[in-house]
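Note that this complex is displayed minus one protein chain, with the remaining chains in position.
Chain lettering (A, B and C) follows the sequence in which the chains are written, and residue indices restart at 1 in each chain.
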Amino acid sequence: MEDKLGSKAVVNIGLIGYGYWGPNLLRNFAELPGVRTVAVADLRPAQLESVSRRYPSIRTTTHFEDLIADESIEAIVVATPVATHFEFGMAALKAGKHLWLEKPMTETSHQAEKLVEEAEKRSLTLFVDHTFIYTGAVRKMGELIKSGDLGKILYYDSTRVNLGLFQRDVNVIADLAVHDFAILDYLLDEHPIAVSASGINHFPGTPENLAYITLFYDSGAIGHTNVSWLAPVKVRKVLVGGSKRMITYDDLEPSEKVRVYDKGISFTDDPKVIHEMRVGYRTGDMWAPKLDGSEALRVAVEHFVECIAKGEPPITDGRLGLRIVEVIEAATSSMRGRGETVRIRRHKSDEPLTYASR
Amino acid sequence: MEDKLGSKAVVNIGLIGYGYWGPNLLRNFAELPGVRTVAVADLRPAQLESVSRRYPSIRTTTHFEDLIADESIEAIVVATPVATHFEFGMAALKAGKHLWLEKPMTETSHQAEKLVEEAEKRSLTLFVDHTFIYTGAVRKMGELIKSGDLGKILYYDSTRVNLGLFQRDVNVIADLAVHDFAILDYLLDEHPIAVSASGINHFPGTPENLAYITLFYDSGAIGHTNVSWLAPVKVRKVLVGGSKRMITYDDLEPSEKVRVYDKGISFTDDPKVIHEMRVGYRTGDMWAPKLDGSEALRVAVEHFVECIAKGEPPITDGRLGLRIVEVIEAATSSMRGRGETVRIRRHKSDEPLTYASR
Amino acid sequence: MEDKLGSKAVVNIGLIGYGYWGPNLLRNFAELPGVRTVAVADLRPAQLESVSRRYPSIRTTTHFEDLIADESIEAIVVATPVATHFEFGMAALKAGKHLWLEKPMTETSHQAEKLVEEAEKRSLTLFVDHTFIYTGAVRKMGELIKSGDLGKILYYDSTRVNLGLFQRDVNVIADLAVHDFAILDYLLDEHPIAVSASGINHFPGTPENLAYITLFYDSGAIGHTNVSWLAPVKVRKVLVGGSKRMITYDDLEPSEKVRVYDKGISFTDDPKVIHEMRVGYRTGDMWAPKLDGSEALRVAVEHFVECIAKGEPPITDGRLGLRIVEVIEAATSSMRGRGETVRIRRHKSDEPLTYASR
Partner (left out) sequence: MEDKLGSKAVVNIGLIGYGYWGPNLLRNFAELPGVRTVAVADLRPAQLESVSRRYPSIRTTTHFEDLIADESIEAIVVATPVATHFEFGMAALKAGKHLWLEKPMTETSHQAEKLVEEAEKRSLTLFVDHTFIYTGAVRKMGELIKSGDLGKILYYDSTRVNLGLFQRDVNVIADLAVHDFAILDYLLDEHPIAVSASGINHFPGTPENLAYITLFYDSGAIGHTNVSWLAPVKVRKVLVGGSKRMITYDDLEPSEKVRVYDKGISFTDDPKVIHEMRVGYRTGDMWAPKLDGSEALRVAVEHFVECIAKGEPPITDGRLGLRIVEVIEAATSSMRGRGETVRIRRHKSDEPLTYASR
């Protein structure tokens, strides 16, 4: 196919779902050179009218199958309720199209596995939109951790609460804690081995609206996230403790979101001081590195297109999406058992995903 | 006994332990009319010298038994490491003296029970110094909750973290979460029925320095506290969610520590809208009531003396102290089981404390 | 004229200038029922292309005269550099069109006077876009002051600083302090009688980038604003002191922007205590009223259209715009005299604007 610039580098996109996040996706795909959004599908005619008013050249349809059948479309973006991700995603992959799925990837880890297998079999790009990983703040934290500046990571502690929006189809773990699970997957070089969670739905018949989740790691690191739709104030704060330095990350600060504290504990196991306090404190400067202020979704969209072009797996590929779904499943299971520890499947990056035991 | 004012209303006090908290206790007892601190015991001569320099008229000794044996002393204040609370406290009660114990009350709930029984048998005042309950902020929150202004209490969520001081003899639950357990005991008209906790000691051989504890209540309310000695910043923030209004309580704010938000959820179970979102939001004014700025320890000390004079049980009596020790025990046990739910003994205020089953 | 709804209520608008603020104006006019933006003029073809992409039905032109000459256009919106406001505005009025001018209204008070006279003579609506007056925060402050809740207003103190954007054509007084002059004009029922200002341009050949302005009032009230383009952090904070209560207004707070403090001074002139301190303090609750969260520009646009329809003067009419230009002139003059007091013309709402003395 050829674009108006006479180049063959343009990727034609079809978007399924034009709800809360759809306009952001469409705007970012529209502004990106090398991408052309060909068609949008949504069940609601009013939503499609809104597309047409803003983007008269984009075709609209209430049948997602029209996009699947359209041979000019090379990549499908799915931004519908999670219950439909597997159906739409699998249809797209089977039609040989690259796939962008909103988070969480699927309702079940079994569905996620099937999609990963299908995409890998067909060498298609499977991208899961864990947007936070593409923020300047999280990328800077990743750099700092990978450089060794923080030392050994001891804990990650997040508070992510606000008033509303209550979701109908997913609980607060899949809605909010999912961000921390993805950030942790990106920051640490290990995956959680077990989870203990507690939470509650204060309104019978609705999903859990408040939860506390602890992730355990082999190295002794511990992760925790406090998520709620029922808080009087909005909070988005993360602490990361390393053996050398510690970080605060406040996503609501207009600037200096990430601050690095030259603080820590000095510990002696000298037997001569065994009867005394063996823990000392060290405090020093604080430093807030300049962050890349690019819109995270823009970075993600560029990365998706580049991965399609180069045939490379995205940072947030299907395997990452699958691991996050597994953590959501385990955390939800633990929460319903009032904190009972639930083990999480171990992943190695090069192993096949199919297991006899499943 | 007679004081210099010719009144018999003076209570003679003996203080055991002059470490971190001792000077605050001594200053408050010294400034209170109607109390005379007669003697201070501590094993460290340097500490006793410090007492003598500031208060030349107070006797000092390295033998706590001197205070127990002193018939002029009517009340013993114990501010020593928790491992000694039972021994010193029981000796004081057996000598017929009223008793003030620093928090946590004892190492084990069994010890706490014995002290409660002894004090009740002898009709002596047994006071446990959960100072936070005597702050203007917590008392105001109690008023607001008891008045019904918040509606049904749905959750209590606390973050209580800082860098240091690592304790040698107690873990971070007994050091920091204890404050939330006491505040919850004061604010709610029910006691927790079970607990799930997770936590870690990052330095082998030291007590756990970071913990996350969830308390479950019969009513469906949920309590959570996040405590750490290993955070780069100091945080003391509590959210309380009610069905009508919600509270934030930030103990580090110089003013407006307690803020009441006229915010909440409106929920319909109308079957006609059963397929739609049934949860709405309500937002209104915020209001920060003026708080009593008195030093909490001063209020506690006055209350102790008044309870002795009137023969009435203190707000933070031995039974409250015992309940808190039981929660600490259950939380620590759950933490060591990686979140496994641990049930907590049910308490009714008028039942005897001795059980066949123990 | 008739719109597609068959009603004659639609106002046809022409917009001159599509730079920084133009897209916001166009979006708000586009979303408002009862208004139709017919044409946009700008000297820069690239800007006009941007209009056409978003709003294909709007005509574009590089000649503002096309809009003046268009008989279907009943109101002209001018969002160009201030040096052109008089020319464009006068042309619009002379063509019998209602007029919206961005702030500041004109370069000189003489120009502003001429526009006011022309509009009044022709009974045309002349609106000056002092948007801040249409925010929920400022309107709530106005209510509180007018209700007498604050008592007598003693002072208004504003800090309005940030890094950049350096303007080429106006100094920081006309760019930032103008907001405080407008807010003060709205909040107080008196106008300043004199001004003392100091300030500096740190880069020769550019307008002053930092200024401190004090406004004096007959009642003894005092107004102050601290404005800068050269601050490391962005600040938008106002204090308003009343004899009964005081307000803080922080425009950067996501919520609770306006806070009312039940604090004040109690003052005695009892001759018996004449030799002692005669000033006492009173502190009480703090209260943050819920604010209307509507976009201020949307409220302004609605008000403009309504004023045209009803033939009533806008809140921010030409006379208000003129008074603000006079304060800018006086403040700039005082600043260049290093704080020398400059008197400001007294205004009465019903007097004619033409003076023998000018």
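By definition in this document, a residue touches a chain if its C-beta (ideal position, glycine included) is under 8 Å from a C-beta of that chain, and two chains touch if they have at least 3 such contacts.
All values reported here derive from a predicted model rather than from experimental measurement.
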| item | value |
| --- | --- |
| Hidden partner chain, touching residue among C:Glu117, C:Asp157 or C:Glu190 | C:Asp157 |
| Omitted-chain contact residue, chosen from C:Leu210, C:Ala288, C:Val301 or C:Val325 | C:Leu210 |
| Residue numbers in chain B that touch the chain omitted from display | 56, 233-234, 252, 254-255 |
| Interface residues of chain C (partner: the chain not displayed) | 154-155, 157, 159, 161, 163-164, 166, 168, 194, 196-200, 202-206, 210, 212, 214, 216, 220, 222, 224, 226, 228, 230-233, 239, 241, 246-248, 259, 261, 263, 265, 267, 269, 277-279, 281, 283, 334, 337-341 |
| Chain not shown, touching residues in chain A | 255-256, 262, 283-290 |
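Keep in mind that, in the parts below, only the chains that are shown with their structure count from here on.
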| item | value |
| --- | --- |
| Most centrally placed chain - per-chain CA mean versus overall CA mean | A |
| Euclidean distance of C-alpha centroids - chain A vs chain C, Å | 44 |
| Whole-Å separation of chain centres (CA-atom averages), chain B against chain C | 54 |
| Junction residues of chain A, two or more chains touched | 233 |
